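Pasting a structure here, questions to come.
Here the complex is missing a single protein chain, while all its other protein chains stay put.
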Amino acid sequence: MKSFYFKTFQRDSKVYLSRSSSFLGPIVFFLITITLYPLAFGSDEEKLAELSAGIIWISILLANLLSHQFIFNEDYKDGSLDLVLASGKSLFLWASIKIFVNWYFSSLPLIFLSLLTSFMFYLPYDAALILALTLFLGTPILSMFGALAGALTLERGNIVGSSIVIPMCLPALILGILAIQSYKNEELFFYIFLLAAFLFFSIPILIASCLGAIRLHFE
Amino acid sequence: MRTKRRNRVIFVSSLVASLSVAFIFIVLAMNENVDFYYTPSDLTSSKIINKDSLRIGGLVQEDSIKISKDSLKTNFLVTDLENSIEVYYEGILPNLFKENSGVIARGFYDYSDGIFYAKEILAKHDENYIPKEVKKALVNDT
Partner (left out) sequence: MKQLFNQLISFPYFFKIAQKSFPYLFLLSILVILLGVLWGVFFSPVDVTQGEVYRIIYLHVPAASVAQSIYYTMVIASITYLIWRIKMASVFMISMAPLGAIFTFLALFTGAVWGQPTWGTWWVWDARLTSTLILLILYLAIISLFSSFDRRASTDQAVSIVVLIGGINLPIIKLSVEWWNTLHQSASMTLSGSSIDNEMLIPLLISIFGFYLYVTAIGMRKMQVEILKREISHNWVKEIFIEKR
């Protein structure tokens, strides 16, 4: 007998894989946005290398916004959210799993993709690795804030959610980009540690507020 | 009731676990010695700072500003009262830029000729607000 939490994981993964829009949507969006930058700023090698970290980070942040509404919205629509709330299972664990699956299918592919695309922006190899590391620490934060926005606007997924997420995500963006920019200096670890601290600080607080936001639709 | 308590245990233990990991990372970060801004003494000391872009701050040394007449090229000395560094800048200077007042320059330091090539100059006015007459009196006293 598999546990409830494992089944949640399995089911959500299947849903993501079976629907190309939720899986490929962010990837296509990411690729098209990063293509816009050289078209807008010109293909000057030096300029692009200087901008590359920011370009990739911002594109991933925006691409992430696309997948937020999938986290809780479907469960809300088909009524399974009611059942979970009534089941007496640990909602905290359940929400963590759902957010993790969302991150796994929408952000992880983007991290690998960003490693590939960083060479198109002439980012040095070392810096590209740091970029991947900062994204690895930063994208879960984006997913959690996105989940919160999605949970707040369950009834109608609207633009309000995104406008709340972006300002809140700023520390992750700033620390990530600072780390990449100082990839050969001693400050590097200062920023990486702080980014990690921000991540672990966000986990319990954001997931708990997600649950609070979900509950308000059932009061 | 039992499930409720178990759920609470799950929540509280993960709360404590991740907050303590966050705390460990903050401590690790604070152990890194980081300079966000350098003084002329930092640059003239033996330790080499290898950065494409850094900021130095200090006071503009008296009688050190040389502005070329036909272009926007400026040379001046930034001092922290112990050491000073020559700064080269081409562009329009802010109004508050004057001798003995605070300045921040962003650019890169060339160790071979010992000149700081600034890309940006910002006058930093300090947090003190003093009336003109009082300042005069202060100067006369000393």
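Quick notes
Per-chain residue numbering starts at 1, and chain names A and B are given in the order in which the chains are listed.
Simple rule for what comes next: contacts are C-beta pairs under 8 Å (C-beta built on N, C-alpha and C of every residue); 3 or more make two chains touch, one makes a residue touch a chain.
Since the model is a prediction, treat every value here as computed from it, not as a measurement.
Interface note for the absent chain: among A:8, A:52, A:67 or A:153, the touching residue is A:153. The omitted chain makes contact with subunit A at the following residues, 148, 152-153, 155-156, 158, 160, 163-164, 167-168, 170-171, 174-175, 178, 191, 194, 198, 205-206, 209, 212-213, 216-217, 219.
Here is the rule we use: only the chains that are shown with their structure count from here on.
Taking each chain's centre as the mean of its C-alpha atoms, subunit A lies 33 Å from subunit B. Subunit A meets subunit B in the complex at residues 88-93, 96, 182, 184-187, 189-190, 193-194, 196-201, 203-204, 208. Within the complex formed with subunit A, the residues of subunit B that make contact are 3-4, 6-7, 10-11, 14-15, 18-19, 21-23, 25-26, 28-29, 32-34, 50-51.
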